[in-house]
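Every protein chain but one is kept in place in this view of the complex.
Right, chain A next:
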Amino acid sequence: MIPTPDLSHLSRDDYDQVYEPAEDTFLLLDALEEDAESLKRSKPTICLEIGSGSGCVTSFIGNILGPSVLYICTDINPHACQCSRWTGKQNKVDIHVVNGSLATPFKHRLARKIDIIVFNPPYVPTSEEEASGAQSSQDIDGAWAGGRDGMQITNTLLNCIEKLLSPCGRFYLVALKQNDVPGIIRRMHEAYCLKGEVVHQRRAGREHLFVIRFAREQ
């Protein structure tokens, strides 16, 4: 059993600005814990979490894989960047944080070099204006407002994933039923030959949540 990262250093004030780990986060942690042994066996060098918020997920992965991996986090929200860094420190995981959108600052240098990519996106269906506005305002609304079908932000990343993943790399994505999980899997296969598989799902209140894992077809 891998312990849930210690978040006691974060306060209500932090959670006014940064998404507080909730059911979707814990579902993702469960999926990663289930994959712990195979993740270790894959001997990853670089792990990138996009939209890392509190930093809970990368700290958890850091506890699984130890110090021989470079842990990078990006977030558009500067306060989330600080929180990710503090949470890494609190849990003795050395996290390298960049205030940026998705993986774009790394797309030139890390093409086909990233072994683990993790994204718990803003997946809640909203108007397109609401999602775009939330991204530009760089605040907590960007953690959930997902635009049309809740896929506006996710779709942008999905189009870059194949270019970033290392030959044996894996990509973990959190999705909501309304995001059309079978459709996501089908499109990723047709467009990029990436094989997607639902590794975990759970109903939490009104949300039916999924974790999809993508990898190249071997």
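To be clear about the criterion, contacts are C-beta pairs under 8 Å (C-beta built on N, C-alpha and C of every residue); 3 or more make two chains touch, one makes a residue touch a chain; residues count from 1.
One rule holds in what follows: contacts and distances are computed from a predicted model.
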{"item": "Protein name as given in UniProt for the chain not displayed, \"DNA topoisomerase\", \"Trm112p-domain-containing protein\", \"WD repeat-containing protein 74\" or \"RING-type E3 ubiquitin transferase\"", "value": "\"Trm112p-domain-containing protein\""}
{"item": "Identified contact with the non-displayed chain, of A:7, A:32, A:46 or A:188", "value": "A:46"}
{"item": "Selected residue (touches chain absent from view) among A:110, A:151 or A:184", "value": "A:110"}
{"item": "Candidates A:63, A:138, A:155 or A:201 - the one touching the absent chain", "value": "A:138"}
{"item": "Which of A:101, A:120, A:154 or A:179 contacts the chain that the document leaves out", "value": "A:101"}
{"item": "Chain A residues that touch the omitted chain in the full complex", "value": "43, 45-46, 67-70, 72, 74, 76, 78, 81-82, 85, 94, 96-101, 104-110, 113, 136, 138"}
